[in-house]
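Beneath this line is the structure, given in structure tokens, with notes to follow.
Apart from one protein chain that is not included, each protein chain of the complex appears where it belongs.
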Amino acid sequence: MDSRKDKFVRINYQPELQRTEYQQKSFLHSFVLEIKANKLAIAAVIFLMVIFVAVLLAPLSPYDPDKMDVVHKLQPPGNGHLFGTDNLGRDYFTRALYGGRVSLQVGFFSMLVTIIFGTVWGTISGFAGGIVDVIMMRIVDIMMSIPSFLLLIILNAFIAPGLFTMVFIISIFAWMGVARIVRAETMSLKERDFILASRCLGEKKRNIIWFHIIPNMIPTVIVAASISIANAILTESSLSFLGFGVQLPMSSWGNMLQGAQAHVLDRPYLAVFPGIFILLTVLSFHVLGDVLRKTFERG
Amino acid sequence: MNKLVEIKNLEISFQDFHGAFKAVRDVSFDIYEGEALALVGESGCGKSVTAKSLLGLIPEKDGSIAEKSEILYQGENILTYSKKRWKEYCGQECGMIFQDAMAALNPTVKIGDQIAENLRVHQKISRKAAKEQAIAALRMAGIPQPEIRAEQYPHEFSGGMRQRSMIAMAMICQPRLLIADEPTTALDVTIQAQIMELMKSLKEKNRMSLLLITHDLGVVAGIADRMAVMYAGQIVEIGNSRDIYYRTRHPYTYSLLKAVPSLNGSHGRRLEAIDGMPPEAGDILKGCPFAARCRYCMQICIEECPPKYEFEDGHFATCWLHDPDADISDCKFQTGGNLCNQE
Partner (left out) sequence: MQSGMKGENVILEVRNLSKFFRMGRHSVLKAVHDVSFSVRKGETLGLVGESGCGKTTCGRTSIGLYEKTSGSTLFNGKEIAQMKGKERKDLTKRVQMVFQDPYTSLDPKMKVHRLIAEGIRIHNIAANRNEEQEIVLDMLQKVGLHPSYAYRNIKEFSGGQRQRIGIARALAVQPEFLLCDEPISALDVSIQAQIMNLLMELQEKMGLTYLFIAHDLAVVKHFCDRIAVMYLGKIVEMGGSEEVYGHPLHPYTKALMSAVPIPDPDLEMGRKKILLSGESSSHMGEDRCRFADRCPYVSNQCRNEGPKMKEVAPGHWVACHQI
């Protein structure tokens, strides 16, 4: 009985403070979990990674993308040319890789410009409120109601075409969407108690935006960014297809499609390859955006 | 008194992102006919989940009730009910009121139609007759001008009025059991007093049983015949309200009663707070779940689950302090009792 009595001794029981089970998972970790749970997302990530690496390694290709070889023109895929050759005998695979460089670069840089400008515009508008907000948002409305594609074509005719002019003119007509999302987010964030607490501590407005509003907006902005890459790639391809984008002999997926037009009946693969690249890249970025959004919602 | 509902070894677990956890652990209690039983506890202690299981509201996707659990309604296990029998049982035998009436009412349907709809699901009755009964129910719930109010939408009602129409809706089929899940938590005190008064009189008039889920010990004192105190998914003490308030047997109940300031208490005195935090859903518990916050914690408390001890008639507490070997000289609450026969 003594051993039983021993158990009834008062103790000062202080269990472990940490709750290991509920340790906060890092963003990357939950992102990976979210991707693993979604087959489409796995495919999208793998595709983007493959494209990215292939495009980076494009110079390793034995062919020069611009070198014409009329003797071997319009060869079908295989026989040393993975995707065959085009109407001037250039290796189609190599051109597709170099074209991907242009598309991805334009997409990435347009996204950067769009996001930075849209975020700044949206935060200022949302935080300031009142007349400033009204004016800034009307400017956004006006920009949005301009038939942008037409204007893009006109603009492109005046400015010397090139990679960075493309980035510039695509961004001009893409930042409004981001600005609107960011403004809505700012307006909801600035009513939160922690902003009031910061004001109560005497924090400057600039610091409130910088330390509290922007960090809390990052999830929204990242999701917007992935969509905006996709849109920029699509716009670039459309422009190039119409002949207003990157100028020959530089290749891009858009102007490859244009070149394929003449042979769409006898050499359909010339249209299929760049078309599939555009489709899958854009789709993958959209899937990625969706996964990012889900991760942020859970986390 | 006859038993209306018997709950035996109820165990409910949930599956979430982090894994499975038990929200309710081996809970057994009875609800007698015509009584008001209060289920008291802090948020996350499993009181709402227990109540929801009585209405089959545990989502099948991520919640599951253990095989050994039984919920007997008038001797029949409701967990094995067919779909048809469920439909008869829900609403007709058992009604429920929620904390957030605005979320529980359909914002696009007129109040009167919503209540009538509830009746028409269960009884073969004409649209017109159902509407009349709905108006009668609204009048019974103390809503002035029920004829006009029945034609209005939920957003035109104030918080108290919405809760009253929820009561009217739950009561329209005259259920034998009314489950009220924190019915007054979202309301102001003056409105809370009105609603509690209404529930009390309805309970007496219709001789129904009431299962009240709340965290407010003051509300419980005003209405409950019996009460059960829950902590971390277990019932730690159950019995007549008076026995529990005046002859508290569990240190958690005791601390809870001491931790609430009272209108007749004095100003400026320190409250006897309970240190630490309630365990979270995923925590693995060995021994008594309250051990980590209990000031009388003993070695055995962290090793083994305490058995049930019985005191006055039907007053049980699960705490090792009632063991004859325990040193109880410094305990401020009532101790001593008989060990119940363990199954």
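Remarks
We just call them A and B in the order they show up, numbering each chain from 1.
What we mean here is this: a contact is a pair of C-beta atoms (placed from the backbone, for glycine too) under 8 Å apart; a residue touches a chain by one contact, two chains touch by 3 or more.
Remember, it's a predicted structure, so these values are computed and weren't measured experimentally.
Contact with the undisplayed chain is limited, among B:G46, B:P278 or B:P306, to B:P278. Of the options A:K7, A:H81, A:R95 or A:H212, the residue whose C-beta touches the omitted chain is A:H212. The residue from A:I131, A:C200 or A:L265 that touches the chain not shown here is A:C200. Although one chain is not displayed, subunit B still touches it through residues 42-43, 158-161, 188-194, 196-197, 215-222, 224, 241-242, 245, 255-257, 259-265, 267-275, 277-278, 280, 293. Taking the complete complex into account, residues 17, 22-24, 192-194, 196-203, 207, 211-212, 215-216 of subunit A touch the chain not shown.
Everything below uses one rule, namely that only the chains that are shown with their structure count from here on.
Per-chain Cα centroids separate subunit A from subunit B by 51 Å. Residues 4-15, 19, 21-22, 298 of subunit A are the ones that touch subunit B when the two sit in their complex.
Note for the complex: subunit B touches subunit A at residues 17-19, 280, 282-283, 291-292, 294, 296-303, 320, 323, 325-327.
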